[in-house]
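Have a look at the structure below, then the notes.
Only a single protein chain was left out; the remaining protein chains are all shown in position.
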């Protein structure tokens, strides 16, 4: 932590800063500068003191501003855990050399719909079936999902097709229920900072697909992951799904693919990309899926519906079964060009 | 709803759009244009069909884009409820002529701290004591609040001082508990789209202070309020607390005061402003509080701590008791200049 | 400047950083930390070396990141020039106790229009007439302004009414021409980083109204002002006019009033607010003008048209003469409540 003093700061104000630091048994290193003084704390500050100390110092007279020199997360950081985390579920590995694809409808709508989805997902070569049962909807008047029945339908359809499942959980008291049906718990973008939910997700021990909030910085995103890790669950996958766009004339979100190489450097956790929400327009999803793989994503999560024009939600961004199949076929040579593989059911 | 066709759309594509509309027993009005055709739906679309219809139409061949001409919320809209909603709690009215001030510490830390806060809040002329017991913290290592004990301390301190209380609830299964202790339930910015929480807040019947999310559009904000209203609770206060800033070199958020006159026109609900989070720097809070009153806010919520330099959270943006008192003294003539009053305990 | 090393940085990498610093005749202060090393430069770095040094250090092996501890502007900073700059033009002082209002149409359209505008501006109590002659328009098909003829009409109308003038200049080779007609040169938001234009504006010696770009940070804004100051012109006024909004459903921009108290602290230059562009909706302009004065603005610039419904540009955000007059009448008591005055022609 560096405390930068105002140009006109007095000797006694500088002394005041030193005293607060030393009261906490930390060292204070005063750096006289040409125009102003800066004070460094050349020792590790316990994470639970970090914020309160910065707050206290920032409120002292003569202080211009306080700058953190280290990142606020630790368990998520590659600096303290250099090897890639690979989340293993059955024989599916996420974070290894094979780029995984999770696909399926926005919402589970009926047994027929989810079974048809599962068959199409399987045929295309994806290994995880997605499908929402508890749906976060912007409007209270929109379809809210089939709830537990939806989870059961999702589970059954996936098992018949030999697929894993991922579905969203929206409230801490339902983590246990959702976890009994699915292989991966999704925490949605709007809940990225729902801390009671993150804590329960941590305690559940289930693999977690954590989506980035639409205006979350990467530090905030990694701190949300830190909540899960800190509660004992090492199996966290980070999912970039688009940030708030400059305008919505042509897209729903701005897919932030910069986050892929940056996260791969900052953290050991697998990085997933959702091109469907990331652009929000069906015919542009393949281009963004390809870009995500080229940028280094470990997995994709893609919306597909057996009949997009009749989908109860997210139809405009859902691929048809044929489009998913074409996409997978296009991604395989692309993956190869960047040294990755994608599952091919034909082999 | 207006469906704009591509320039090269064919007759049969236009017919396809008409058919989908008419299947839903709605009228389709084809407007031949100079270069392209647009199709209007000149009738009220039930809110629960709005999104799925737009999705379905947007996925049809030949359609360029679909534009909504009406707003997606209804109970929150002033068009269907023209008189101002005034939330009445005891003898305090929020949304009437008197500008109310809610003040207190970010977090309840101890009996002494919250009692001192309550006395200072009372002395300054504010009528509602704020204080967090369940704290949403970006880092899992930061102080998380005293939980139920904090609620009890808040309640006791407020009652002794003759104040009302507001405190945040973060998860749906705790709405009942928090509601037994406080007069106003706060839903934080990070939970603005936590729908299970909004639904419980609606069912509770308690006055709700709903904070705007850091990248929420006003439509998304009003739809979040619509969730509460739709679940039977008319007492919703909308709180602007700053949106994601261009950068954080000097501020924590960008207080969006444009939202004040715009919301006052769009909705009948009271509008509250939080200048403390809205700028995040103690010495600038008074300027922004004054600006909020001038812009037409019905209430302010302000962080104050008996000893900001020792606050466990948000010290850098908390006023001291004297600063709060000075602020109230400055706001009274300002309120008068815009035709409003502020409570004065000296009278 | 602080150079933060990676956790795994080697001794020789730390030595490499020291050498680069010492080659420039600066001191390097190594701070051994608990987990990683940081290196401070405890001396003033000449501004022209600042960026290249940071670039060079950031590219060295073992360096995690480089943090500036001082601000990049100097002439604009209050730390080196503590007294408020007051721009004096004739008997009008901007930056003093009197809050000045500049008003007039977006564009000069005709002699009659600008004369009617001047009379209305004068009658309302504003002292500076605005009016565009060279118009930056998003579309090449929109009205581009009357150019030199417009300047002449503006000048004549203002002189008849006893007003000063402000008008925009868009290209460096026209600074001289525009400066012969007007009292204040405006540099528009889209040109905030048009450096050749800033340099010419600096050389002109004329008072400059510099508008903040729609996504400019305050550091970028102050560095743009620094260009003008550095080229010999001390008379710069900083104008906040709204930043890129979250969405444009109800407003044109997000007026960032946080910038007012923050700029007043960082710099000695006067701060002007443009509520017309800042919200973009005529009926909300008065609320935002009031908020700006309450926040501490030194001046306002407001669009007014004798007949807004017939304006060739910006009609939807232009006040009518009566609305301007009402606004001035409302601002006077408000100004008084915050210790400022506004000109009253009736006295």
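For clarity, chains are labelled A, B and C in written order, and residue numbers in each chain start from 1.
Keep this in mind: contacts are C-beta pairs under 8 Å (C-beta built on N, C-alpha and C of every residue); 3 or more make two chains touch, one makes a residue touch a chain.
Since we're looking at a predicted model, the values are computed, not measured.
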item: Selected from B:43, B:110, B:180 or B:341 as touching the chain missing from the view; value: B:43
item: Candidate in contact with the missing chain, chosen from C:79, C:274 or C:314; value: C:314
item: Residue of C:108, C:201 or C:223 touching the missing chain in the full complex; value: C:223
item: Among B:24, B:244 or B:310, residue touching the chain not depicted; value: B:244
item: Of A:269, A:288, A:302 or A:328, the one touching the omitted chain in the full complex; value: A:288
item: Touching residues (missing chain, whole complex) on chain A; value: 215-219, 243, 245-247, 249-251, 253-258, 260-262, 265-266, 278-279, 281, 283-284, 287-288, 290-296, 330, 333-334, 336-338
item: Touch list for chain B against the chain that is not drawn; value: 2, 4, 6-8, 29, 31-36, 38, 40, 42-44, 67, 69-70, 79-80, 244, 246-248
item: Residues from chain C at the interface with the omitted partner, ascending; value: 46-48, 50-52, 55-56, 58-60, 72-73, 136-143, 170-173, 190-191, 193-197, 214-215, 220, 223, 226-227, 230-231, 244, 282, 308-316
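To be clear about the criterion, only the chains that are shown with their structure count from here on.
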item: Centroid-based (C-alpha) most distant chain relative to chain A; value: C
item: Separation of mean Cα positions, chain C and chain A [Å, integer]; value: 38
item: Chain centre separation (chain A, chain B; CA means) in Å; value: 26
item: Where chain C touches two or more other chains, by residue; value: 246-247
